[in-house]
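Omission of a single protein chain aside, the complex is shown with its protein chains in their original locations.
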Amino acid sequence: MSLFLNEIGNGIFLGAFFGLVALGYSMVYGILRLINFAHGDFYMVAAFVSYTILGAVIVGNSHAQWWTVAWVGLVVMIITGGLAMLANQLIYRPMRRAAILSLMIAAIGLSQVLENGVLVAPQWGATYLVYPVTTPPSGFNLGSNHYTWGQLIIVLISGLLALGVYFLVGRTLLGKAMRAVSEDRIAAVLMGINVDLVIAIVFFIGGALAGAAAVMTGVYYGQINYLMGFTVGLEAFTAAVLGGIGNIGGAVVGGLILGIVQSIGTGIFGAEWAIVVAFGALVLMLWFRPTGLLGERVARRM
Amino acid sequence: MKALELNDVSVFYGAVRGVEGVSLYVDEGEIVALLGANGAGKSTVLKAVSGLIHPRHGTISFFGEPFAKLSAHRRVIGGLVHVPEGRRIFTTLTIGENLELGAYGTQRSRTERAQRLGEVLALFPLLEQHFERLAGTLSGGEQQVLAIARAMMSNPRVLMIDEPSLGLDPQKVDIVYDMLEEVAALGTTVLLVEQNVALALEIASRAYVLQQGSVVLSGRSASLAQDSRLSDAYLGKATHDHG
Amino acid sequence: MSNEEVGRRATRARGPRVARGVGVLAATVAAALVPQLTHNQYYLGVAFQAEMLMCLALGLNIVVGYAGMLDLGFAAFFAIGAYTTGILSTKEHWSIVASIAPGVAVAVVCALIIGFPTLRLRSDYLAVVTLGFGEIIQTIAINLNQTGGPTGIYAIPALTIGSVVVASNTGYYYVFLVLVIVFALFSTRLRHSRLGRAWLCIREDEDAAKAMGINTSHYKLYAYMFGAVLGSITGSVYAPALTAISPASFGFSESLLIVMAVAIGGLGSIWGVMFGAAVVEIFPEVFRQFAQARLLVFGVLLVVLMVVRPRGLFPERAFQGVGARIRATLARVKGQPTVPRLDAVASLQPTDES
Amino acid sequence: MTAVLETQNLSLQFGGVNALSDLSVPIERGALHAIIGPNGAGKTSFFNCLTGYYRPTSGVVRFEGTEITGLNAAKVAALGIRRTFQNIRVFPKMSVLENVLAGGHLRATSNLFAITFAGPRFRHTERQLRDEALASLEFVGLVEQANNLAGDLPYGMRKRMELARVLIAQPVVVLLDEPAAGVSSVERAELSSVIRRVHELGTCVVMIEHDVDLVMEIASEVTVLDNGRVIASGRPQDVRTNPDVIRAYMGRQRQ
Partner (left out) sequence: MKKNLVKSRVLTAGLLVTGVLTIAAGVSAGGVASAAKKLSPYLVGVPMPMTGAEAEAGTQIYNAEAMAAQFLNHHGGVLGHQIKLLEQDDACDAGTAVNAANLLVSKGVQAYVGGYCSGATLPAEPIIARAGIPYVMPAANSPELTTGGYKNVFLIDPSGSGDGIEAAAFFKQQHITKVFVIDDQSSFGVAIAQSAASAIKKNGGTVVAGGIQSIPATSNDFSAVISQIKSAGATGIYWSGYFSQAAQFATQLNAAGVIGPHGTAKFVVADGSVDATYITGAGAAANGTYATIAALASGVGNVLGSNADKAFNRAYVKQFHAQPGPYSAFGYDAIMALALAAKHVKSIVPKRVIAGLHALHFVGLTGKISFAADGNRLGAVMDLLEVVNGKYTLAHPQP
C-alpha cells in the first residue's frame, strides 16, 4: 500500500512535467487541429538555450541563487515562445489551407530540423550535457518517500502556470477569442478578431510553457540531450489526448493521470512495461469516453 | 452618402470565375437586396466586401474610403459586419460569450462592452433568458437571431447578411425580418443576400439581381417585383443546367 | 444521349485503358531492367529497401489514404510479419514462404484487437491509440526472450522459392518488385470495388456513409486488416532480406516514415504513394554526403515540400483535375458560358491573408 | 392502407431536455408524407430516430410490422429506408458517379476473390450497377456531371445528386430532410417534379419541409410537430386551416 502511495507521489511530480508540455500541445491542437510534433523539440531547444545562457551567467557556481534561474527561466520562456511563433509564421501560417496531415508532416520535418540542428551545432551536439544548476537534495519525507524542496517548487510552478493559462483561456476576452478561432476561423475574422495574431499568441504561450518545463527539467534532472524532446513530446501528446485534446484542464489532468499510471505501472510490472501500462490505460479510458476525460460533450448535430 | 460602393469588381477562384464586373452601391441607412440563383455569386460579393477574399480587380469603398488592402478583421473594426451564410455562431461558447466576441476589437473597455450588451439584449430579449447556455444548444431560428445580435454588438455602420431565411420556419422568418427592419430603423445600413425574392423585395428599397457572376438587373423593389425579367434571370440559369 | 454513350464517357475519366496499361507495363519493364544497368550492391540495396517502403506505404494507404484513419503505429504490423518469420525460420526451421501465413494471421488478429476499441474514436484519438499500439509492439519485442530482446533475431535464412534461393540484393530487388506490383494492383482493384468506395465514403463523411447502408465499423476493420496483411507480408520478406531484425527498426520513427511516404506522394493515389516511398527512402541516402547533417537537410526539404505542395506531389485525381481545368479553359475560349464552380473552391477560400 | 413505417410512443431526451415526446406517427404505404413544424420542433430528431442515427429513449419504431428500434444506421439503410440530409452530405472528393455507386453499395455483392481478380462476374455486376447509377443520374438530370467531383457541383445539383444516390438503392421509403431549402424558385419546380416522379414509382416519400406551398402542392399527408409533439395531422388542406398550426407555425404570409 505504501508503495502505491509513493508511486502516486512520484506520478504527480512526473505528471507536472507532462502536463506543462501537454498544455502547449493541446492549445496548438485546439486552434489548428494540428498535432505539432515539433512541440517536444521546442522544449528540447529551450533546454539547450537555457544551458548556454546559464553557463554564461553562472561561472563555476553550481548552486546559483534561485533568482538567477528564475530570470534566465523567464528569458528562455520568451525565447522559446518566440521560436514557436516563428515556426508558425514560417511554416504553419503559409499552410493554413492545407490538409491536417500535410501540416503534421511539416511538423515532423521541423522536428527533424530542430533535433538535427542541435546535433550539428558546434557547442551542443549529441553529447549529454550536464546542466549548470541543480536542485539540492534536501527536502522532506512523506510516507516513506523523500521529496526535495526543488520537486515541490517545480510542482507549484507548474500548477501556477497551468492555472494562469486556464484563467487566460477561460476568462479573458483574448481567451474567448482563442476559443472562437479554434471553432471557426472565418467567423472569428468576421468578429474583428485578428486570427493570425491570436494563433501566434497561442504558439507563443505553448512555446513559453515548454521553455519553463525545459528549465525545470534541466534543474531537476541535471542533464539534457538533443533527443529529450521526442519522448516527452510523445508522452505529452498522449497526456493531452487522455485529458481530452484541446481542453486546457484536460491537458493538466491528463498529464497527472499519465504520470501516476506510469509510476504505478512501474511499481507493479516494472519500468520496462510502463509504456504498455500507460497506453493500455489510455485505450481503456477512450473505450468509455471516446473524446477523452474532459473532452467536449456537445451533442452532435446532424 | 454612399455607405458602400463596388466598382467593376471581379473575383476569380483560380481559373474559375466567381463574379465579374460587378458594380453596385448602398446608400447610408438603406436596405439593399442582392438576389440571384444558387451559384450566381451573391455570397462572393459579400466575401469580397468583407475581405474574406480579394478581388482580382475593381474597387470597393466604404463611406468614400477605398479599402483595398485592409484586412478583414480591420474592416469589422471599421464598422462593416458580415453575417455569413450558415450563421457560424460559436457553438461551444455560451450565448453571452458569443455576444461578447461580437464586440471584439470595437469596444475596448469592459464598461463599454457591458453597456452595449445591455442595449443589444434589450433589442433581442430572447437571448437574455439563455445567456449562459451553450450556443450550440439553440435551435436554428434562435441561432439566426443570435448571429444578428452578435453582429449588432459592434454597433456596425453597415450590416451584410447572407440568406437569413435559410432553413427557418415561416414564423422565425417573420421574426428575423422584423428584426432586420428594426436594425435598419436604428440607422444601420443593410446589404441583404436572399434567395427568397418576394421576402427580400418586401423590406429592401432597392435590389440587384446577379446571374452567373454579373449584375443583370437592378432597380427599386417595387418596380422589380413586377418585372418579368426578374424571373427570366433565374430561368436563364436553369436552362443551362440541363445542357 | 444513350446510356452506353454516357458509360463510355464515364470510363474516359479513368484514362483510356490502353494508355494506362501501356504506362504500367512500361514502368514495370523499366523497373525490371534496373539490375541489368548496375551491379552496384549499394544501389540495389537501397532500391529494394525503397520497394519495401513502397509495399508498406501501399498498405498504410488503405488505412490512411482510403479509409481516412490516421495510423501512427503501422510499423507494428511490419514488425509482426518480420518477427513471426524471424522466429519461425530460426527457431522452428520453417521456410520463409511458409512463415508468411502465420505472420498474416497474427497481424490480422492484432488489427482486430486494435481496431475494435478505436472504432468510435475521432481521427486524432485514433492517431494516439495506434501510436500506442506501435510502442506496445516494440516494447514487447524488446522485453521478451522469444523475440531476442533488444538484439533481436539474427541469422535468418534466405528466402527460398521452390529451388531458387534468394540471397543477393538483386534477388530481393525482384522479389520486392513483384510484391510492389501485386500490392499496387490489389490496391487498385480494391479502390474500384465496393470496398474502396465504402472506405472513401467513410473518409469523406462517416454519417453519410451509414446512410448508404455501409456498416462503417466493419469497413474500418477491413481497412485495418488489409493494411495489416500488406504490412505483415512485407515484414516477412524483409526479415530474410536483412538477415537480422531488431526492435530499433520498428519504432515510432519507422511508422512516421511510412506516413510520410503516403503523405508526400499524395493520399490515396497509388502512383503518388509509391513515389513518396521512393523519396523517403532515397533522399536520406542521397544526403549521406552531408554526414551528420543529412537528416537536417532531409527535414528542411520535407518542410519546404509541404509548404510548397501541401497536397503531396501527386495527389489523388490530380490528372483529372488538370483535365477539368483544360476543359474549362477550352469552354471559355469557345465562348460558352461556364458555370462558376464556387463549391469547387470552398476549401480554398482564404481568410484574411493580405 | 397499412403503415409501412411507424412509430409508437417515441420519446427522445438530450440531457434532460425532451426533444421528442410520445410520438406516434404512422406512415402509410404509398404516401407522400410531409413533416412540418417550427425550427426546433424535433423534425430532424424524428428522422434520426427513424434512420438509426439516434436511439430513442423510449418507444418503438416499426418497419413493415417488424420492430427496428435501435438498429444502427447502416442496418436501417439496408432495409430500404434511405434518407438525405438537411445540410447536404455528398462525398466531395469522389466523382458524382461514384457517389451514386456508393448509394448502391449493398447491391454490389462481389466477394474479395472476385474483386481481386476482376472476374467476369465482378465485371458484370459492376457494369450493371454503373448502368443503374447512370440511369438514376439521368432521372434527376445530372448524367452530364457523372465524371465531375461531387465537391465541384453547385448546391442545387448536389441536392439532386443526393436524390440519385438514394434512388439507386431502390428504397422502400425515402426520407428527405428539407429538399427545397436554399433552392431557387426554378430549381424548386424541378425538384418537386422529381419528388413527385419518385413517388409515382411507388416509393413511399417522407419529407421535412418549410416551404408550405411545396408541401400543399405535392404531399398526400401532413404531420405537424411542435416541441416534439404532434399538434396536427391529416390532409394538407385540413392542416393548413388548423388554428393550432397557424398559431405555432404559419407566418404572416408576407408576400
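Every chain is named by a letter (A, B, C and D) in the order it is written, and numbering of its residues begins at 1.
We adopt the following convention: a residue touches a chain if its C-beta (ideal position, glycine included) is under 8 Å from a C-beta of that chain, and two chains touch if they have at least 3 such contacts.
Keep in mind that what you see is a predicted model, and the values were worked out from it rather than measured.
Every shown chain touched by the omitted chain in the complete complex is listed here: A, C. Touching the missing chain, out of A:43, A:203, A:230 or A:279, is residue A:230.
Within the set A:95, A:155, A:257 or A:274, the residue that contacts the chain not displayed is A:274.
By the touch definition given at the top, subunit C reaches the unshown chain through residues 40-46, 49, 142-143, 149-152, 154-155, 169, 242-249, 284-285, 288, 291-292, 294-295.
Summarising the interface, subunit A meets the missing chain with residues 2-3, 6-7, 10-11, 13-14, 62, 116, 119, 125-128, 130, 134, 137, 139, 144-146, 148, 217, 221-223, 225-228, 230-231, 262-264, 266-267, 270-272, 274-275.
Heads up, the rule we're going with is that only the chains that are shown with their structure count from here on.
The greatest centre-to-centre distance from subunit C, using averaged C-alpha positions, is reached by B.
A separation of 38 Å divides the Cα centre of subunit C from that of subunit D.
Rounded to a whole number, the gap between the C-alpha centres of subunit B and subunit C is 47 angstrom. Centre-to-centre, using mean CA coordinates, subunit B is 31 Å away from subunit D. Touching two or more other chains at once are residues 207, 339, 341-344, 347-352 of subunit C.
Listed for subunit B are residues 39, 51-52, 71-73, 241, each touching two or more other chains. Here subunit B touches subunit D in the complex through residues 37-39, 86, 139-142, 163, 166-174, 177, 195, 197-199, 202, 231, 234-235, 237-238, 241-243, going by the rule given at the top.
Of all residues in subunit A, only 29, 33, 35, 91, 94-99, 101-106, 108-113, 115-117, 119-120, 185-186, 189, 195-196, 234, 237-238, 241, 245, 272-273, 275-276, 278-280, 282-283, 286-287, 290-292, 302 touch subunit C in the complex they form. Here subunit C touches subunit D in the complex through residues 1, 3, 6-7, 9-10, 12-13, 186, 189-190, 192-195, 197-198, 200-201, 204-205, 207-216, 316-317, 320, 324, 339, 341-344, 346-347, going by the rule given at the top.
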